[in-house]
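Okay, handing you the structure first.
And then chain A:
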Amino acid sequence: MKLLHWLLPISAFIIAPIIPGIINRVKAFFAGRRGVPILQLYIDIWKLLRKGSTYSHTTSFVFRIAPSVIAAALILCTFFIPWGSISSPVSFSGDLIFIAYLLDVARYFTVIAAMDTGSAFEGMGASREVQFGFLAEPAFLMGILVLVMVTKNTSTSGIMQHLSTSVWADSGILLILVATAWYFLLLTENSRIPVDDPNTHLELTMIHEVMVLDYSGPDFAYILYGSALKLWIFSALIVNILLPVAALPIWLQPIVFIAGTAGVAILVGITESIIARLRLVTVPKIIVSASALCFIALIFRIIG
Partner candidate 1 sequence: MIRILFPTVIAAMAGIIAFFIRSNTWRRALLVTTASVHLVFSFYLGAIKPIKAGWIGTDSLSVIFLVTVSLMFFAAAVYSIFYLTADRHHEPENASRYLSSTPESIYTGCMLLLLSTMTLAVTARHFALQWVSIEATTLASAPLIYFHRSSRSLEAAWKYLIICSVGIAIALMGLFFLRMTSPKVSEFTVDAFVAAGSSLDKKWLSAAFIIILVGYGTKMGLAPLHTWLPDAHSEAPAPVSALLSGALLNCAFLGIMRVHQVANAGGIGVMASELLVMFGIFSIGLATVFILRQPDFKRLLAYSSVENMGIIALGVGVGGGAVFGGLFHAVNHSLVKVALFLAAGNILARYGTRESSKVRGLASIMPTTAFIWTMGLIAITGTPPFGTFMSKFTILKTMTAKGMWSLTAFFMAFLVIIFAAMSYIVLKMVFTPPPPEMPEKPERTLSWIMPVILLVTALAAGIYMPEIVRNHLEQASALFGGGLK
Partner candidate 2 sequence: MNIISIILIMSGLLLLGSSRLGVAIKVVAIQGLVLGILPIVKASHELTAGVWFLCISIIAAKGIILPILLNTNLKSSGITREIEPFISYGVSIIAGIIMLILAGWMTVRLNLNRTMTPPIVLSAAFFMVLSGLFLMITRKKALTQILGFLAMENGVYAVGIGLSLEFPFMVELGILLDVVVGVVIMGHLLLHMDKEMAHTDTDRLTELSDNIRLSGEIKVVSSNEVNIGSDREVLK
């Protein structure tokens, strides 16, 4: 059984880069194109890893260590994500907050490395990233609070194990609210379309891409891999909340879980296809709305 728990993050490491592939395929399907292969990201990462890196003269060591720190933080995160009732290998009370902090460490290093380049362009992206991150934080924390209150458990694995059908019958609507809010969060944090456009380069409106423009070679590979993991982490959390995976027999759970994650990816692809990117001034509205959903759930939990 011990081995099974360790299998979770390891399979996550292997599966994660497929998710952006699925999203791209869905988008291509909606656009009437054939699209890049689903495994494209593996190829990209492999290619980048074999290349050398170039560094600007104006950068310091911060710029060089950032990709490793980002990738490390996100890899560490993955160790805390359970699959349904199969608990994660590492787990302790309050580890969801630890996950939040790890995500913040990754964000912090992305931002500080972008600032380190001294480019005004990247500074702008950093400023936007921080603004939206700041607005998104309450949604994540409030969502955690709601989950903790609903399941009366404080570790990620514990929470997900306790999302039984009876909890669903009792406070399913809260879970839906939190999952919806976290879906908004997923779109924001992973720079997906209504907030940011992952495909644009050299455009004044982008947020995430602009911050990593100066990376090349293995450093860029780390960042791409980190992004894929981040997407995986958020999808996994949403699937855990939204699908009653924990109620299924144990052998079925990994299959349903992976299918669910793929489902989230497809949903993201559909969202990206049917919604236009928002103007930057309206983005805060969307992110704050996500927090509002979590607050509704919280108030509901306390009062109702």
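Keep in mind that, in the parts below, a contact is a pair of C-beta atoms (placed from the backbone, for glycine too) under 8 Å apart; a residue touches a chain by one contact, two chains touch by 3 or more; residues count from 1.
Candidate selection criterion: all candidates are chains of the complex that A comes from, given by their letters.
None of these values were measured; they are calculated from a predicted model.
Asker: Which candidate, 1 or 2, sits against chain A in this complex?
Answerer: Looking at every copy, the candidate touching chain A is 2.
Asker: If you look only at chain A, which of its residues touch candidate 2 in the complex?
Answerer: For this pair, the touching residues of chain A are 135, 173, 177, 281-282, 284-285, 287-289, 291-293, 295-296, 299-300, 302-304.
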